[in-house]
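For this view, one protein chain was removed and the others were kept in their places.
Just so it is clear, A, B and C label the chains in written order, and each chain counts residues from 1 on its own.
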Amino acid sequence: MAGNSFGEAFRVTTFGESHGPAIGAIVDGVPPRVALSEADIQPFLDRRKPGQSRFTTQRREADQVRILSGVFEGMTTGAPIGLLIENEDPRSKDYGAIKDLFRPGHADYTYWRKYGIRDYRGGGRSSARETAMRVAAGAIARKVVASVSIRAALVQVGTNAIERARWDWEETERNPFWCPDAATVPHWVAFLDEVRRAGSSAGGIVEVVACGVPAGLGEPVFDRLDADLAKALMSIPAVKGVEIGAGFAAAAMPGSDHNDAMRMADGAVTFLSNNAGGVLGGISTGQDIVCRIAIKPTSSLAKPQQTVSVAGEDAEIVTKGRHDPCVAIRAVPVAEAMVALVLADHWLRQRGQCATAVREDRGFNK
Amino acid sequence: MAGNSFGEAFRVTTFGESHGPAIGAIVDGVPPRVALSEADIQPFLDRRKPGQSRFTTQRREADQVRILSGVFEGMTTGAPIGLLIENEDPRSKDYGAIKDLFRPGHADYTYWRKYGIRDYRGGGRSSARETAMRVAAGAIARKVVASVSIRAALVQVGTNAIERARWDWEETERNPFWCPDAATVPHWVAFLDEVRRAGSSAGGIVEVVACGVPAGLGEPVFDRLDADLAKALMSIPAVKGVEIGAGFAAAAMPGSDHNDAMRMADGAVTFLSNNAGGVLGGISTGQDIVCRIAIKPTSSLAKPQQTVSVAGEDAEIVTKGRHDPCVAIRAVPVAEAMVALVLADHWLRQRGQCATAVREDRGFNK
Amino acid sequence: MAGNSFGEAFRVTTFGESHGPAIGAIVDGVPPRVALSEADIQPFLDRRKPGQSRFTTQRREADQVRILSGVFEGMTTGAPIGLLIENEDPRSKDYGAIKDLFRPGHADYTYWRKYGIRDYRGGGRSSARETAMRVAAGAIARKVVASVSIRAALVQVGTNAIERARWDWEETERNPFWCPDAATVPHWVAFLDEVRRAGSSAGGIVEVVACGVPAGLGEPVFDRLDADLAKALMSIPAVKGVEIGAGFAAAAMPGSDHNDAMRMADGAVTFLSNNAGGVLGGISTGQDIVCRIAIKPTSSLAKPQQTVSVAGEDAEIVTKGRHDPCVAIRAVPVAEAMVALVLADHWLRQRGQCATAVREDRGFNK
Partner (left out) sequence: MAGNSFGEAFRVTTFGESHGPAIGAIVDGVPPRVALSEADIQPFLDRRKPGQSRFTTQRREADQVRILSGVFEGMTTGAPIGLLIENEDPRSKDYGAIKDLFRPGHADYTYWRKYGIRDYRGGGRSSARETAMRVAAGAIARKVVASVSIRAALVQVGTNAIERARWDWEETERNPFWCPDAATVPHWVAFLDEVRRAGSSAGGIVEVVACGVPAGLGEPVFDRLDADLAKALMSIPAVKGVEIGAGFAAAAMPGSDHNDAMRMADGAVTFLSNNAGGVLGGISTGQDIVCRIAIKPTSSLAKPQQTVSVAGEDAEIVTKGRHDPCVAIRAVPVAEAMVALVLADHWLRQRGQCATAVREDRGFNK
């Protein structure tokens, strides 16, 4: 009801503000006897961690996650998993200056209208800080759908798109942008340096691909797999659009080009194209699931902007805090995590929470 | 869990197959003492009804809705509202020919993989027939958010987009496409006639605008208003993309252009632009909510397509059934309805289900 | 949210008022390929049907149920199952006399306080008429947990309890009270005739037993199997108490007597007693699940009672409508149904909705 939970069978509930003592989550519905430790989660948090290049915020956070429950002797027990990360570098003083001003493009004004109270410390609950817990939960979700590989890449920054013909997944690990096209990297470097000098910011487009999703995942009508993916991805801060498969381009295609023809090959159904993006009628086809999201440019700018104050007066605002010139970069691991959450949830909705345990033979009294 | 319900405080659950005896819905959470009758719902169903022009399926359905509960002496009672529409024109014979073939671009294959059973009668549950109940429930949702006006228009068919400068809401009621630009209509007529002759189909883009939404609607983190809108709209059959405000274009904008500047006017906060599309941080700003969805071309084609059979053999398929050459047309009233469902749900999540009743003074024992 | 749904994985949503045109339900989450037809449901509705003896209301209802969706060629498809029963014998005139009076012991006053509106026709939504849909849904739930047998009996009427030593399940089908003790039946006949003559009413105690429930069903902490059973049974109209196993008597037992000792027998765990009633820590043990519920005496009385009017004035009320002198009798099939709903829900939460379908081999493309 209050919006801080995601999923039904694999259910994540998070808490925590940008400048509070800690952020945390409870992951409920994880099947028993899955090998799990902090070492399975930390690498994904490190991918999202700020301060890794001059293109992301310089805020310093170790983001060390602790598992507080649900794991015994290295295996999940089926009990809820409590996760905790202490905040290390709040720097509230950064925000005192804009204490009474609404930052344009931020949730400051809308939260204040909804709740009638203002936590001015870096946006409080509305800060992207909460996405760390999405990434931690996503790492656990990956263990539930272990046969699925979920990867994302940044395919456009500002007006500069990659050349898809040069796509190389390994390249995404070699540059600070998760860019799959080595030749595009220097252009983004130059572009973002210019953006920062201009006191402005840039947006981008992220593509997520899930390989190995079995056919038959998803629900009819409302809880379609693609509908839940759309919700999960649109819930990421700064996302303004979501598309699957051919996406918006599908509107301009004739049906004869868009339909993915089907053929048998080695006794298996195959598709001759994937304009569907791996989902038909809301249920997975067995092909790769391919989604793209549009991320708006960072709202916090070094250059002055027109705004109003809590007192209802016109004002100018300059945000001095540490911010990402292009939040799309750090959205990459978050987008992967949200897709993992959706797949784990639909997996368990279909397979059942404890299926692995209840089906297994424990030597007597079956 | 099984995907046939939408919403939490304003909750709609639907049932019914394309060729079963009837389709229906239960709308739970409607506040008491709202004036309601079939006459409030039927006009919206008539907008969606097939067979209204040569550009939509010729299937004949009166789509007469009956209210079976929840209304007493013309007013809602707070009890769940049961809705029923009898199916009149199933024509199952149309489908016998493709009984054992999977229609490319349809849910035939994925439903069969998920459920292990095949209801070949026009797609059964996966048919767009179920959207009639979304429209009926949406009409009730509009009564809950009576101060909000929700309208949609078709802004692109195939590659032909409207001229936004010529946008006229009244024009949408004068042509069979819900097109807001009179000058574009003849081009679409010619284009779709050509598409039909070619035995192909076309996609399109629908824009939905909600005016009068108060600031402060929506939840943080996961159940953001825009996230729920994305889910609601992506759940409409054939939708492949959803965007809000500037949408995908936001990725290419500098932050200084994208942020909507704020000023006071007559003691009220105003925004100098609406790139946000009426939502910041997942919560409404008080501006218009503006969404666009991409609809793929109709999957059923008169021209032969490659497919496979239930028995796992290659085959060719030609769908003779009555189909819309461009399903985007009939998606217009459905998109309006889904936005209404989301707004009514968040409205009640915030205001409370029975707020109107419990707050009112009934003369004693307050 | 609005209270008309039950269950998560096996989810039932009902609608309908005592004197509206029809009552209905949507059962969502039923696994595919379960053989189902009206003939599987009707016998259970007939057990609950009024007018079967002089000890139940004389209202005449055929209670013929129609399945409107979710079944194709005699098998469930995994789509939601729509159920409908037309009301035949409303007789609203019976209620005109008490149009403005609150019936003591009824929901008239509380509904009016909650909703601020009054549907005086036999209690509207609060009438026990809605329990017909619980019984219909319960019949479908039984098919989901086909290996479980769920039976109930009336074990006390007013102050007259049965002799447990004479318990005979077959006897419950031979008398109008579902009484398992033939020797007690004549006492109840005499007692209830006296009660009716006195213009009063009587309560009773119902016991429900579920045999064949596998060990391991239920969830920890909040959604315990016994907690959900308590909710399900307390939600039946007129129920004032629920107990499981030893129930309230457990409070007076020493732990050494109450604990059910465990021994191995033929390689299986067995218990030497069942004070737990088949549930430990909220999860099933594999023993019979045994619950008892206390039903208050019928609120509608032929003798005058003190009440107040909608206008806030003292008044006297005599209810002339057709009522059961002892609603506990007709609560028997309803109690069975509610236990079936809980077991089917926990079964699917554990096993997964589509487990049967997704696990099965369909010849290719596994």
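We take it that contacts are C-beta pairs under 8 Å (C-beta built on N, C-alpha and C of every residue); 3 or more make two chains touch, one makes a residue touch a chain.
Computed from a predicted structure; not experimentally measured.
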{"item": "Option from C:R33, C:R66 or C:K114 whose C-beta touches the chain left out", "value": "C:K114"}
{"item": "Touching residue (missing chain; options C:V71, C:A328 or C:L343)", "value": "C:A328"}
{"item": "Missing-partner contacts on subunit C, residue numbers", "value": "1-6, 8-9, 14, 102, 104-107, 109-111, 113-114, 123, 125-126, 130, 156, 158-159, 195, 198-205, 215-224, 226-235, 237, 240-256, 258-264, 267, 269, 272, 275-277, 279-286, 294-299, 301, 303, 305-308, 312-314, 328, 349-350"}
{"item": "Positions on subunit A contacted by the hidden chain, ascending", "value": "1-5, 8-9, 11, 13-17, 20-24, 26, 28-29, 32-33, 66, 68-70, 72, 75, 77-82, 84, 111-117, 119, 121, 124-125, 311-312, 348, 353-354, 356-358, 360, 362-365"}
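Operating definition for what follows: only the chains that are shown with their structure count from here on.
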{"item": "Centroid-based (C-alpha) most distant chain relative to subunit C", "value": "A"}
{"item": "Most central chain, judged by mean C-alpha position against the global CA mean", "value": "B"}
{"item": "Separation of subunit A from subunit C, taking each centre as the mean of its C-alpha atoms, in whole Å", "value": "45"}
{"item": "CA centroid of subunit B to CA centroid of subunit C, Å", "value": "38"}
{"item": "Averaged-CA centre spacing for the pair subunit B and subunit A, given as whole angstrom", "value": "26"}
{"item": "Of all residues in subunit C, the ones touching two or more other chains", "value": "1, 8, 79, 348, 353-354, 357-358, 364-365"}
